[in-house]
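Excluded from the complex is one protein chain; the other protein chains are retained at their positions.
Moving on to chain A:
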Amino acid sequence: MKRILMTLPMVLVLILGAFLYWGLNPDRNPNEIPSPLLGKSVPDFTLAGIDGVDVGGFGSAELSSGGIKLVNVFASWCVPCRAEHGVLIKLAARENVQLYGINYKDKPTDAQQWLAEMGNPYAAVGSDFSGRVGIEWGVSGVPETFIVSPDGVILYHYRGPLVGDTALRDFGEGLRRAREQIGQS
C-alpha cells in the first residue's frame, strides 16, 4: 500500500505533464471547429449562377461526378478572400482540380464586379445570398475551402484563407491525402 502511495505524486505529475503537453502545444488551435461533414456526401443543394458571370451555377449533381473538386466559399465583402484569390487562381491553373465557388451572403452585382476585377478561377459560381447553403456545408465564416472526391464525398475542410506557409502546407497535405485516398479506393 505504501509503495503505491509513494508513486502517486509521480503518476499525478505525469498525468498533469501529458495534459499540459497537449494543451500548450503551439500547433493546437483551441478555436478549431470540428467538421462533422468529413467523409460524408456533399449536402443536397442547387445554386443559381450570377448574372454577368460567364460560368453558371452548380449543385450537388455537378460535385458528384468528374475528378477531385475544390469548393471555395467566398464573398466580395470578405477581406481575407481578396488575399486568397490569387492563390486560388494559381491552384486552379496548376493543380489538376476543378474549382467551384459558393458566393456566400453577397449581392450578385458585387460578386460579378469582384470576379470581373480579380479574375475568375471558378468552373462554376453559385450565389448563396441567404446563406442557407453555407449552413448546409457547416460554414462558420468566409473563406472556407473543401476538397471533394470524384463521387461527391467531402474529404477535407479548411477554415480560413489559403494564405501563408502554414495554410498552404496544411491544405497541400489535405490535397495529397485526398489524392492518395482516391488512388487507393
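Keep in mind that, in the parts below, a residue touches a chain if its C-beta (ideal position, glycine included) is under 8 Å from a C-beta of that chain, and two chains touch if they have at least 3 such contacts; residues count from 1.
Please note the rule applied: contacts and distances are computed from a predicted model.
Report the protein name recorded by UniProt for the chain absent from the figure; options are "Cytochrome c-type biogenesis protein", "Malonate decarboxylase gamma subunit", "Alpha/beta hydrolase" or "Phosphate transport system permease protein PstA".
"Cytochrome c-type biogenesis protein"
From the listed residues A:Leu37, A:Ile89 or A:Ile182, report the one that touches the chain absent from this view.
From the options A:Leu37, A:Ile89 or A:Ile182, the contact with the absent chain belongs to A:Leu37.
From the list A:Gly56, A:Gly86, A:Gly141 or A:Gly174, which touches the chain that is not on show?
Among A:Gly56, A:Gly86, A:Gly141 or A:Gly174, only A:Gly141 touches the chain that is not shown.
Against the chain that's been left off, what residues of chain A make contact? List them.
31, 33-37, 105, 130-132, 134-141
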